[in-house]
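Of the protein chains in this complex, all but one are displayed in their positions.
Read from first to last, the chains carry the letters A, B and C; within each, the first residue is number 1.
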Amino acid sequence: MLIVLKKEAAQKEIDELLENIRKAGYNPDFLPGAERTAIGIRGNTKYIDEAELHLNNAVKEVLHVTKPYKLVSREWRIQDTLIRLKNGVTFGGSNPPVIIAGPCSVESETHVFETAECLFKNKVKAIRGGAFKPRTSPYAFQGLGVEGLKYLRKAADQFGLAVVTELLHLETLDEVVRYADMIQVGARNMQNFEMLRRLGEIRKPVLLKRGMAATIEEFLLAAEYILAGGNDQVVLCERGIRTFETATRNTLDLNAVAYIREVSHLPIIVDPSHGTGRASLVAPLTRAAIAAGAAGVIIEIHKEPSKALSDGFQTLNFQQFEELLRSISLARSESDAR
Amino acid sequence: MLIVLKKEAAQKEIDELLENIRKAGYNPDFLPGAERTAIGIRGNTKYIDEAELHLNNAVKEVLHVTKPYKLVSREWRIQDTLIRLKNGVTFGGSNPPVIIAGPCSVESETHVFETAECLFKNKVKAIRGGAFKPRTSPYAFQGLGVEGLKYLRKAADQFGLAVVTELLHLETLDEVVRYADMIQVGARNMQNFEMLRRLGEIRKPVLLKRGMAATIEEFLLAAEYILAGGNDQVVLCERGIRTFETATRNTLDLNAVAYIREVSHLPIIVDPSHGTGRASLVAPLTRAAIAAGAAGVIIEIHKEPSKALSDGFQTLNFQQFEELLRSISLARSESDAR
Amino acid sequence: MLIVLKKEAAQKEIDELLENIRKAGYNPDFLPGAERTAIGIRGNTKYIDEAELHLNNAVKEVLHVTKPYKLVSREWRIQDTLIRLKNGVTFGGSNPPVIIAGPCSVESETHVFETAECLFKNKVKAIRGGAFKPRTSPYAFQGLGVEGLKYLRKAADQFGLAVVTELLHLETLDEVVRYADMIQVGARNMQNFEMLRRLGEIRKPVLLKRGMAATIEEFLLAAEYILAGGNDQVVLCERGIRTFETATRNTLDLNAVAYIREVSHLPIIVDPSHGTGRASLVAPLTRAAIAAGAAGVIIEIHKEPSKALSDGFQTLNFQQFEELLRSISLARSESDAR
Partner (left out) sequence: MLIVLKKEAAQKEIDELLENIRKAGYNPDFLPGAERTAIGIRGNTKYIDEAELHLNNAVKEVLHVTKPYKLVSREWRIQDTLIRLKNGVTFGGSNPPVIIAGPCSVESETHVFETAECLFKNKVKAIRGGAFKPRTSPYAFQGLGVEGLKYLRKAADQFGLAVVTELLHLETLDEVVRYADMIQVGARNMQNFEMLRRLGEIRKPVLLKRGMAATIEEFLLAAEYILAGGNDQVVLCERGIRTFETATRNTLDLNAVAYIREVSHLPIIVDPSHGTGRASLVAPLTRAAIAAGAAGVIIEIHKEPSKALSDGFQTLNFQQFEELLRSISLARSESDAR
């Protein structure tokens, strides 16, 4: 950490600052310069809250040299973390990309079973589906609730699938933990720190989606919360960020996939459905995500997207999904050969 | 609502679409054009979920003519809504801008009382302070909890102030409702729909902060959730949005203040502390917010900002705060004269 | 085009508006609704400037149904446009992705020849290099000028390469046209309309880079300028957009690649060097770009990136570049097999 001082800083203020840093247990280096004087703090192995340093009027800027996250970093654990779901599906390392697919919202028992059967036939091993739906408008469909969770579980058990579903609010934590194999934290909850803390205490894998305006650093810090709580079974998910572009619903940030693989040991998957918001873009961006190094994808599919109760525009029908799987499997066999 | 059809849409698909719209209870207009054919839906007085229309393969784009919010709009209620706190402080209409001030986090009883006394001496009638703190890093100070709420209440009662404090998660709803006069929904919870729903059921004023990547439309829809639940005591708060600019913590969007005054009857205040992230910018942006038509401001102050446990960089000390109040009061007396 | 009227619009104003639309040669449809009245204009085959309609006080909003671009659209020309450089390199259609590589700035004759030889050995057929450099700081290296162009031409001729270089300002148009096989318009000049107009008059292929804050629609309109001027040899280039994320220099928008392939017949390539700003991310994002459907990539390479006079951080050395080519060629042979 480097603390840059104001040009006009009084000696008394600087002395006070140095004193406070020493009291906090650190060893400040005084670094005078031609235009700026700075104070370096080295050897701080825990994250220093800037304010806790009792920064005073002499301080112009604080530059962090060490990143604020730790447990999620490659420096903490050099090898890829592997996340294994109950039915054997494994994210990360040299495993082939995991496909998770299913409807945006669970709409009925029949609907879930038809989807599960489609997945089974195509050797896809994980089903997604929302039982509780966060909706921007209070007048839109809000989900089936616990009933939806039960349908997912039943269909998954029959077809040997793992269930991935969102924990929308903490009140339903017990139910979601009971029925799901992997608990999704939605983009809007990425900085719901109480939720992250509670998920740190459970022993099930978490799928943490990036907030639509979250930096990569904030995304990793959100994962850090879960790991710091004791649960290191976290899969990250890039799902598009909000930018000025309006032709697509979000801007899928595949830079983040390659970058996170560098700086973190956690697996990262991609959601091309929300990341693009247009069904016709899902297939090319799925292939791009895998080429960028994603450990998997999570895709919205529906027997009849035009009749889906939510997100119809970005949803593939079963046939489009099967075509996509074929194109990925070709790429996969090639990448095995590499 | 205008549904634009694909050039190559089959007649069969179009017929199906028209049929579905009619089934949903609407009266479609068929509008053939030289390059594009469109279907108009007029007279829809409730929000239509695009997917519920059973959109089919013929559809290229959907354009909304009517805005998706209703209860918060000026068209629904033409006059400014006034929000009155227990001690008489009133937001909106021709009332002078309300000043809310206090520390980012409640740190100790003494600390709260010193702040409350400063407010009292300066005729400021509302104190803010966080008892539960959302922190980006799991290693930073997380707040005093219920103890902090009690300190706020006690100090407010002694000095005739209203208490404005954040509801961080629903588990603490009862306590926050008990101790606060106005319940703040933080930027990260703006789309916590379960929280919005529950706040629709209580009978205390809500201060709803704009999410850092929320559009004005999403912001108003979040307020709509609370009003739709039965609580129309909502004050909006612009607190800066996330953009590419990094010189300031956020980009304060004063366009939003003037725009929302046009389209909504709800009062909107401004948070120049988070909106700028730099203490030296708080005073000029407070004056700018009021000039743009804000119904008030919420400002972080601290006896010794350099010792604050959070947000020290953007916090005014008591003397800076008093200078700011003087400059506002001059502007206020002028605006009365207008 | 749909013109939405204000609720309180006076009949006189509406009549005037209808009259003006008719005068402009269009046939307005009057579409009364329960909450809003709108006027539709169908059959407008040229772009209507909103202001030219003499919009009056009755108008609330204007919605464009038809896109404002025409010549660049798939509807205008359904088949992929192929762009062929003098030495046979061809962009678009079913051609394999074109690789363009070279240094950010041309630094010396030796330097260019070493690069050209490396390309030749690796069967890469197009060299890039900046002779005139736009630099954010007035104190940074500004390029070799015409001398740099000559080195590029000489090296390209010896090794059978095509030269791709940037036209930084119009004063150098003649020289750039003389020495280059493909004229690059940099991101900062994407809306330099005079430059676009002049490039519409020449008969050499243009490589048009997307502005860092340009929407896809503005990007296509910039290409429309060149096509409208008579030159339809335009290759588009996605090079990253500016967002709130700072871990990478830009956010590479691969959604745009897949989207533009849908709506336009022009080939689009990707610049993963500027799009990421980090050498270690260039290889995975190159593979992702090709998987998303890019017609090629343009990559910064340098014999010793750490000694490059500009952009060293995002530049591959020759060995890294060769490894990348091998991984692409594997993917390419697979995609041929599909």
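The rule is short, and it goes like this: a contact is a pair of C-beta atoms (placed from the backbone, for glycine too) under 8 Å apart; a residue touches a chain by one contact, two chains touch by 3 or more.
As the structure is a computational prediction, the values presented were derived from the model and not from experiment.
Note on the undisplayed chain: of the listed residues B:275, B:296 or B:312, the one touching it is B:275. Within the full complex, the residue among A:31, A:82 or A:173 touching the omitted chain is A:31. For the options C:179, C:225 or C:318, the residue in contact with the chain missing from this view is C:225. Residues of subunit A that touch the chain left out of the display are 2, 4, 7, 29, 31-36, 38, 40, 42-45, 61, 63, 65-66, 75, 242-244, 246.
Although one chain is hidden here, its contacts on subunit B can still be listed: residues 213, 215-217, 241, 243-248, 251-259, 261-262, 275-276, 278, 280-281, 284-285, 287-293, 327, 330-331, 333-334, 337-338.
Contact between subunit C and the absent chain runs through residues 46-47, 49-52, 54-57, 59, 68-69, 134-141, 168-171, 188-189, 191-197, 211-213, 218, 221, 224-225, 228-229, 242, 306-313.
Following the convention adopted for this analysis, only the chains that are shown with their structure count from here on.
Distance between chain centres (mean CA atoms), subunit B to subunit C: 39 Å.
Listed for subunit C are residues 243-244, 246, each touching two or more other chains.
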